[in-house]
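Have a look at the structure below before the remarks.
Removed: one protein chain of the complex. Kept in place: all other protein chains.
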Amino acid sequence: MGILEVKDVNKRFGGLQALGNVNLSIAENSVHAIIGPNGAGKSTLLNCLVGKLIPDTGSVLFDGQSVLGRKAHEINQMGISRVFQTPEIFGDLTVFENVMIPCLAKRDGPFRMHAYEHMMDEADIVAQAAAMLDEVNMTDKRDMHAASLSRGDKRRLEMAMCLVQQPRLLLLDEPTAGMARADTNNTIELLRQIKQSRPITMVIIEHDMHVVFSLAERITVLAQGSPLVEDVPENIKGHPKVQEAYLGHAA
Amino acid sequence: MSNFTRRRLLKTSAVAGGALALPTIFTSRAHAFTNEPTGDTVMLGFNVPQSGAYADEGADQLRAYELAVEHLNGTGADNGMLETFRYADGSRTVLTGNGILGKRVEYVTGDTQTNTDASRASARSMIEKDGAVMITGGSSSGVAVAVQALCQEAGVMFMAGLTHANDTTGKDRRANGFRHFFNSYMSGAALAPVLANAYGADRKAYYLTADYNWGYTTEQAISEATEGVGWETVNKVLTPLGQGDFSSYLTPVLGSGADTLVLVHYGGDMVNSLTNAVQFGLREAQANGKDFQIVVPLFSRLMARGAGENIKGIFGSTNWHWSLPDEASQVFTRSFGTKYGFPPSQAAHTVYCQTLLYADAVERAGSFNPCAVVEALEGDDSLPGIDSASNRGFVFDGLGNGPTLYRAADHQCFKDVLVVRGKEEPESEFDLLEVVEVTPVAQVWYEPDHPQFAGGQLGECNPGA
Amino acid sequence: MDAIILQVLNGLDKGSAYALIALGLTLIFGTLGVVNFAHGVLFALGAFCAVTLQAFFSASFSTVDESRTDFLGNPLKVEVPYVEAWFGETVGGVLIDWSVPLAILLAIPVMAVVGIVMERGLIKHFYKRPHADQILVTFGLAIVLQQIIKYFFGANPIPVPAPDAFRGSFDFGVMLGFDPFTIIYPYWRLVYFGFAAVIIGGIFAFLRFTTFGMVVRAGMADRETVGLLGINIDRRFTIMFGLAAVVAGLAGVMYAPIVAPNYDMGMNFLVLSFVVVVVGGMGSLPGAVLAGFLLGIIESFASMGAVIALIPGINQVIIYLVAIIVLLVRPRGLMGRKGVMED
Partner (left out) sequence: MLGLNRKDLTLFLVVLGLVVFAPFLLNPFPDASGLARFNAGYPDLMQRFVIFGIFAIGFNILFGLTGYLSFGHAAFLGIGSYAGVWMMKLLTVNIVPAIIASTVIAGLASLVIGFICLRRSGIYFSILTLAFAQMSFALAYSVLTPITAGESGLQLSLSDPRILDGAAGNSIPAVNFFGITMRDGFDWAMGGWVFTFNFGYYFCATLMLVAFYLSIRIFRSPFGMMLRAVKSNQQRMNYTGLNPKPYTLAAFVISGMYAGLAGGLMVAVDPLAGADRMFWTASGEVVLMTILGGAGTLIGPVLGAGMIKYFENIFSRLNERDLNAMFDFLPDGLQGAAVAVAQMFVGDGWLLTLGLMFMLVVIFLPGGLVEGGQRIARLFRRKRPARRGPDSDRRSPQPSPHPGE
């Protein structure tokens, strides 16, 4: 039994079958990539995992509990964090505050007032956030406005915000989209480090085969809303079905 | 500890003691009342709408105030109604054009914005900052009631401007406030017989009423008075303030069985509702076999101008009109017209009178102390021809409107009321209303505890100290 | 039955004004992405175009009539309009009489210039600023324009009659077989309704059938892409702003005989027209028109005596009540698109 179990998920948008009978089991502490051509249903699937969309049928279980019908923040509180295609950070806040917020969320749940305490009095939270910033090498930027960071730094910050919550499952939606090769490699390196330094499950949705094959332990190929193949990377590379899905019948 | 601070005295004292540069702490314990004028000037506060719907009335009021101040100080081209102002015994006013009690009159102006908060803020600044000893003005009843209460608390006099609702001298009456304008009840009492005479005694009336205090009291006053002469009230519909387009309120009128429409609106609302009513053909319509008629209880020339052609032939009431033939009215019209080039409005007239009446009362009392002024304005005369215990107060003549009583019991003014009609053939842009009847004061008399005015108490005059 | 027909007529009329203003607001919002709080004042400016033209035609010189006297007893000065002196009393009289329709000719260039100057001089710099800033700067502009109107025209409403030919009313009820005097409707209001219908139709046709309109519609859908195609969308947007100002101005000109123009009439319409736009759905032209008529009709029904008697004060709050309900039930208004103005 994996940490994330997707069973018989179907989702239709009008006449379009976006997801058809998706079954997926993701083992704890593994890195699992989901790839597929454009329109294969990757994003729809991801949105179903985080509560943004509710499948028509089927179930999605995280650690044995259904995530369906829960709000995004409730799903996060279960231990799922998400990295977006374009980094979603709090642009108006400082880098340090950006990391403090998820710390507080982890400790206090979805809402607590703290209306009168001073932010800097939260010694344990401050220490946690500082340690996290250190880990992603951003301590020198802690007082900068997050919006003024470079794209790569924003990605690292977002990663830090996710990791500081010690999630059990990290969902990454094309984490290197739009990045130069050097930045991509840095990101790969960062993800590797993360994986090595703690127990964590990662699900990566990615276009870039370089990233996928550098990181993934298992790969699911999605085509036209259904899983085509699921296997270890070595077997996916030369798989005829995969080539067909990507290149069409001409191959 | 002091109440309102007293700037004028302090100024002179401060200048005198200034050389020592030693701080001197004053309290106004030493003074008998708020803002006692100690220099050679006295400060009055003219609080009128300068923005909002009644800004034109406010501007006309300010003109009249300036004229009144000129006349009081004796610096004008003529002496205006100082020449005609008489007491009950026929003697002339004690005002001589030498200021008030020998002090030159100065004034500050403020904007009420026709808003209770803004008007009170403006009045407080006049009292606290400028040291005004009397506040006057206003062009709506809400403001009058609010500022009157403020003056009572602060211990200065309030001489109401244009305020027509019964409440000003009814449930919200205050000892420090006096009203020269007539009121809703008087409009009803004056209009009803004229209307019965012109349109017959078996009319069915439909009311469109502005949905606020003045509307309520006026509607009640008119409907009770007209029901008294045999009319029937078909329906009363409240309309929001600032409605603009009244079509949806007007269209059901003809189907309701009514043959008369009473528009209890004032200002822009009145202009719009009347214009709309005429557009909807109400004046050409027939109902119950009679010509359909429209009545507007409170008229003002400035509004008549806004309504243009539509006003022709429509009955209403007004406090004063420049075409009145009596000497005082003519003197005032000439004085105002010469200075400004057009005749004064009723709003201008009423505030001019209020200023003179205040000055005269101070002069007679020999003091600016509000309690003394109130006593002087409460007088001890009575109007001839009215048999009532409450017919006591200060009686004067020669300010237009004939013999007039400031009734001691509720500080309401009693005088003849004008019933007017939109003129069919105006000779100029000012000549919009014609006086149809001057309703004698006896006909608009009521007792202070009349149900339409019940629930108020004057309380004691407050000198503020 | 007759009462209902009457209120529908009233509602259509009120709705025409709402729809015209909301249409202009939506044009500006949809194309330029700007929330224009000065739009109500543009409506007022239009109405004052009619006032100005009437004043212009009535501009007079005075001759002294010795036989009559004025209120001070001096010889009466009689005002003779120049147009009557120059063109004879008939032609001059007709000109004055028809000043409202003629004001359309004045309002089109005036409002276009006002709109274009506003866009080039002010609004242009606010495309990339937050909506709150746009609201505030246009709100400031509205206050300024309103004060300028007041400075020249005073605070009291100024009557601007419709031409004599349209001044009366006709008995609509008789045509439908009701008793006389049950459904009476003024000609001018029908003119207004027809006028609004023409303008609304014209705008939709313009957007649908001209290349210019197509580009603008494309721009409303996706501004960046259209910009990338190398089309000078900015210039077109300037023209759209001018057009929206003209629509608001014309709505104002024709409205002048219905409600005497007053310097703060713009603000009175502003809040309402925003409610209309939001109920219709920000950025949706058909939504704006639909909501305009819908709210007009609902408001008319709510002001029926019987309804007020049932629920006191309903006429005061109905518009807002409808707005609240619509927004809670249909989060983006009746016909709004997703993601517009939610940040």
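Letters are used for the chains, namely A, B and C, taken in the order the chains are written, and counting of residues starts over at 1 for each.
One rule holds for everything that comes next: a residue touches a chain if its C-beta (ideal position, glycine included) is under 8 Å from a C-beta of that chain, and two chains touch if they have at least 3 such contacts.
Please read all numbers here as calculations on a predicted model, not as lab measurements.
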| item | value |
| --- | --- |
| Partners of the unshown chain among those that are drawn | A, B, C |
| Touching residue (missing chain; options A:Thr44, A:Gln128 or A:Gln165) | A:Gln165 |
| Residue among B:Ala88, B:Val105, B:Ala118 or B:Ala221 touching the omitted chain | B:Ala118 |
| Given C:Lys77, C:His131, C:Arg217 or C:Arg236, the one touching the chain that is not displayed | C:His131 |
| Which of A:Val9, A:Val50 or A:Val67 contacts the chain that the document leaves out | A:Val50 |
| Touching residues on subunit C - with respect to the absent chain | 35, 122, 125, 128-133, 135-137, 139-144, 146-148, 150-151, 267, 271, 274-275, 278, 282, 312-313, 316-317, 320-321, 323-324, 327-328, 331-333, 341-343 |
| Those residues of subunit A which, in the complete complex, touch the missing chain | 50, 71-74, 76-77, 81-82, 84, 88-94, 97, 100-102, 104-106, 109-111, 113-120, 122, 143-145, 148, 161, 165 |
| Contact set of subunit B toward the excluded chain (per top definition) | 1-7, 10-11, 13-15, 17-18, 21, 23-28, 50-51, 55, 108-111, 115-118, 120-122, 124-125, 128-129, 140-142, 144-146, 149-150, 152-154, 165, 167, 172, 211-214, 216, 238, 240-241, 455-457, 459-460, 462 |
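The criterion applied here is as follows: only the chains that are shown with their structure count from here on.
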| item | value |
| --- | --- |
| Category of the chain touch graph - line, ring, star, complete, other | other |
| Chain at the geometric heart of the assembly (C-alpha centres) | C |
| Maximum centroid distance from subunit A, chain identifier (CA atoms) | B |
| Centre distance in Å when subunit A and subunit C are each reduced to the mean of their C-alpha atoms | 52 |
| Gap in Å, rounded to a whole number, between the CA centres of subunit B and subunit A | 75 |
| Interfacial residue positions of subunit C with respect to subunit B in the complex | 2-3, 6-7, 9-11, 13-14, 17, 68, 70-73, 76, 150, 154-159, 161, 167-170, 180-186, 188-189, 257-260, 262, 264-265, 268, 299-300, 303-305, 308, 312-313, 315-316 |
| Touching residues on subunit B, where the partner in the complex is subunit C | 51-56, 211, 235, 237-240, 242, 244-245, 247-249, 251-252, 254-256, 268, 271-272, 275-276, 279-282, 284-287, 302-303, 305-310, 322-323, 333-334, 337-338, 343, 427-428, 430-431 |
